[in-house]
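A protein chain is absent from this complex, but the other protein chains hold their places.
Right after this comes chain A.
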Amino acid sequence: MQQYETVIILTPLLSDDAAKEVIAKFRSILTDNGAEIVHEDNWGLKKLAYPIEKKTTGYYHLTEFKAPGELISKLEVEYKRDERVMRFLTVALDKHAVAYNAKKHSGAFLKKAKPETSNEEVAG
């Protein structure tokens, strides 16, 4: 089962529980079709770099999951169908990305707040 990561941006007009309900809806789509959710991250309301659908802020949500390949097209059709989702991006993760995300969740980058960059892995 390939590992994927999907970021969705919901319209800021939603109330908090409406946003949670949309997220729950997509989570159920995933779990019903045999996907296994590895990690979920809620960035909440964030300012957009440019207006999307005439709105300057968006409600971000990130989901990392393992799923069979054909589920992705079904998931994206659901995204397109739901008009509360302004924008989405689904990315397949290779082994380096999976290792990076695992390190990030275990908080490996938080301790040493490197001056240069946060995700710098100094080798050796």
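The rule we apply is simple: a residue touches a chain if its C-beta (ideal position, glycine included) is under 8 Å from a C-beta of that chain, and two chains touch if they have at least 3 such contacts; residues count from 1.
The definition used in the following text is that contacts and distances are computed from a predicted model.
A chain of the complex is left out here; the name its UniProt entry carries, from "K+/H+ antiporter subunit F", "Small ribosomal subunit protein bS18", "Ring-1,2-phenylacetyl-CoA epoxidase subunit PaaC" or "Acyl carrier protein", is "Small ribosomal subunit protein bS18". Across the entire complex, the residue among A:Val7, A:Ile23, A:Val38 or A:Ile72 in touch with the chain not shown is A:Val7.
Interface note for the absent chain: among A:Lys20, A:Lys66 or A:Arg87, the touching residue is A:Arg87. By the touch rule set out above, chain A reaches the unshown chain at residues 7, 9, 48-50, 52, 58, 60, 62, 87, 89, 91, 94, 96-97, 99-100, 104, 117-124.
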